[in-house]
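Apart from one protein chain that is not included, each protein chain of the complex appears where it belongs.
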Amino acid sequence: MKKWSFFVPVLLCGFVLAITGCKDSSNSGASGQTIKVGEFASLTGSEASFGQSSHKGTLLAIDDINAAGGVLGKKFELLTEDDQSKDGESATAVKKLISRDKVVAILGEVASGRSLEAAPICQEYKIPQISPSSTNPKVTAMGDYIFRVCFEDKFQGGVVLAKFALQSLKAKRVAILTDVSAAYSAGLTTYFKEQFIAGGGQVVAEQKFTKDDKDFKAQLTAIKTQNPDAIFMPIYYGPATLIALQARELGITCPLFGGDGWEAPELVQGPGAAEALEGCFYSTHFAPDQQTPEAQEFVKKYEAKFGAKPDAMGALGYDSALVLADAIKRAGTTEGAKVRDALAATKDFQGVTGKMTIDPERNARKPAVILQIKGGKFVYRETVNP
Amino acid sequence: MTEFFQQLINGLSVGSMYALIAIGYTLVYGVLRFINFAHSDVFMVGAFMGMYIGRTSSKSSIGGGLMVMAGAMVICALLGILIERFAYRPLRSRSKLTVLITAIGVSLFLENAGQLIFGPNPQPFPNIFPSHTFQYDQVVLSSKDLVVLVVAIVLMGGLQFLVLKTKIGTAMRAAAFNPQAASLMGININNVISFTFGLGSALAAAGGILWAYKFPKIDPLMGVMPGLTAFVAAVLGGIGNIPGAALGGLVIGIIETFVKGSRWSTWSEAIAFVLLILILLFRPAGLLGTLQPEKV
Partner (left out) sequence: MLLARPRICLVAALIGSVVLGFFQGQIDPYFVDILSHIGINITLAVSLNLINGHTGQFSLGHAGFMAVGAYTAAAMTLFAGPHVLPATAGPVLPMLWFLLALLAGGLIAAAAGLLVGAPSLRLKGDYLAIVTLGFGQIIAVVFRNIESLGGALGLNGIPPYTNLFWIFTTAALTVYVVTTMVNSTYGRGFLATHDDEIAAEAMGINTTRYKIVAFVIGAFFAGVAGGLYGHFTLTINPKGFDFNRSIEIVVMVIVGGMGNTAGVIIAATLLALLPEGLRDLAGRSIPVPWSSTPLSLHWIGESRPLLYSMLLIGLMLLRPQGLFNLRRGSSKAPC
């Protein structure tokens, strides 16, 4: 017993030290045989479905780039770290990618919160970071090495959705239901309200909830008394389904609409979900049935490799790697500062999510699409240009 | 006025589910004097069992729904008995702190094992009962609310009968009153405790299925918030007191609904805990409980 109690801790110490310490430092990405690119993503945990989609898109892009002979005569090598959808893990993962694996650029993340965690590190080490789909405006404001290939919430909420509600939906009186525990939701609400009211609309009710809520009837009952033309729900797909079901139960028949947080097949899964959401709308980055040649080719390749239709996260993950490859090609080197300059000079780049230009704030200026839910499917409805 | 009645219906419907869960906490506390943290996760397992059983049939009928519920209740009763047998019973003579930590450990274990087995993403729950809505003026009563209310009332009535009128119920009350004396009277304390855990867990499963039926997206962490709220309900009613737990559940359900419908909706998560602190300060025995001084 005595021996046991002494050896267990010693053995544990040794074991942990051994597996963390003994991995030898890899040689630098630029001087090696390949160009090392780091990716951090939520491959597991609560937001795994977003992270996995994005990761698959990036994988496909790396394959395509390498099949075309790579960049600067070298192949791309993707090093992926999983942050388990947890706050506090991304910083360590990114430091590891930069200091131990010596990557030349960082791709990631989907969630704005975790992109924000990595941004100061990439900025400090002068390694360009490209977020595929973090839409919060603050992300790229963190420094001049931080880019994104998606549009930001100011555009999505303020331009796309406000315009859509006023012009296409012809809604004058709108109720808003916000998830206050998500920065994404709070941001979209603010930008939407600004532009919607400026455009002559009226916000008749503003109700709030937090992420663990399942019962929205209290809020919906309060909304119902105002009798709005439409309900704006800038939230993630999980609560969106429940809200739709409960709204229909309470006899609320007006259309519901939201942003790219709705983008998941789970939105219309479950009994009654597709019927409850029939005819509702959401804005996003990419529609698989969009009729551009790039999109169609991407959908074909993605389906062949992964056996499923890509969503917006997959398409953005794909574009993030392509934009990086294009910048490295134009820079002629993998040196951080030069790649950064080349990224900043990206103009009219044709990605699968549309033609994009990086603006002086390092955001992508590009079109958004509006999808409609019809018979449990997401159907392309219109494109909104910036 | 219609808004008031609608909110009252909404509150009663949620509150009756809190009541069902709260009774589970109270039952176990009455006999063992400790908070079974894992209760809210048995609730989650109940919902998932209901989902797997419910998926086997695509039709929804009242009989089928009750069958699903009975199946999940039996499975969870067994789970509860197993947890008690292997995690809590070996510690019965140890300090309260040890048991508390173990209970937290079991709760986390069920949540994380659930994330690995069921997956972390929310999954749709089948419609196990037929649905229909009744409307009077502007007030809507959905069959979901009706089913939840009826099942909760029937289960609570049955439980009250079991505890007050049957032999095993008498044994439970005796064990709660004084375990040593009860065992001297020939009551097998271990069996009574196992039975209590089984009963509490079956009620948790029933609550889980009703919850999942009303809010048909379930995930392994679904039990955490309702579990904490129901615990507060149990304390509000006077922990160890079954009618108190039912009353506490309804009161909290209604308060929560009215706050959510108001301007202060973003604070709704904090309500339960603020209430808890207030009760413990001013009436630690709860609404219907009596205070027992600690014996040396």
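Order of writing sets the labels: A and B. Residues in every chain begin at 1.
By our rule, contacts are C-beta pairs under 8 Å (C-beta built on N, C-alpha and C of every residue); 3 or more make two chains touch, one makes a residue touch a chain.
Owing to the predicted nature of the structure, the values given are computational and were not obtained by experimental measurement.
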In the complete assembly, which of B:Val106, B:Ile187, B:Met222 or B:Leu236 touches the absent chain?
B:Val106
Absent-chain contact - pick from A:Ile35, A:Ile98 or A:Ile130
A:Ile98
Thinking of the whole complex, not just what is shown, which of A:Leu169, A:Ala183 or A:Val204 touches the missing chain?
A:Ala183
Of the listed residues B:Phe134, B:Phe161 or B:Phe273, which contacts the missing chain in the full complex?
B:Phe273
Go through subunit B and note every residue touching the omitted chain.
34-35, 87, 90-91, 94, 96-102, 104-109, 111-113, 115-116, 228, 231, 235, 266-267, 269-270, 272-274, 276-277, 280-281, 284, 294, 296
For subunit A, enumerate the residues touching the unshown chain of the complex.
1-2, 5-6, 8-9, 12-13, 15-17, 19-20, 23, 25, 43-45, 81-82, 84, 87-89, 91-93, 95-96, 98-100, 112-113, 116-117, 119-120, 124-125, 136, 138, 142, 180-183, 185-187, 210
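FYI, only the chains that are shown with their structure count from here on.
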Report, in whole Å, the distance between the mean C-alpha point of subunit A and the mean C-alpha point of subunit B.
37
So in the complex, the part of subunit A that touches subunit B is made up of which residues?
44-46, 48-49, 85, 180, 207-210, 212-215, 217-219, 221-222, 224-225, 238, 241-242, 245, 249-251, 266, 269-273
Contact footprint of subunit A on subunit B as seen in their complex:
2-3, 6-7, 10-11, 14, 120-122, 124-127, 131, 133, 135, 140, 142, 144, 211, 214-217, 222, 224-225, 256-262, 265-266, 268-269
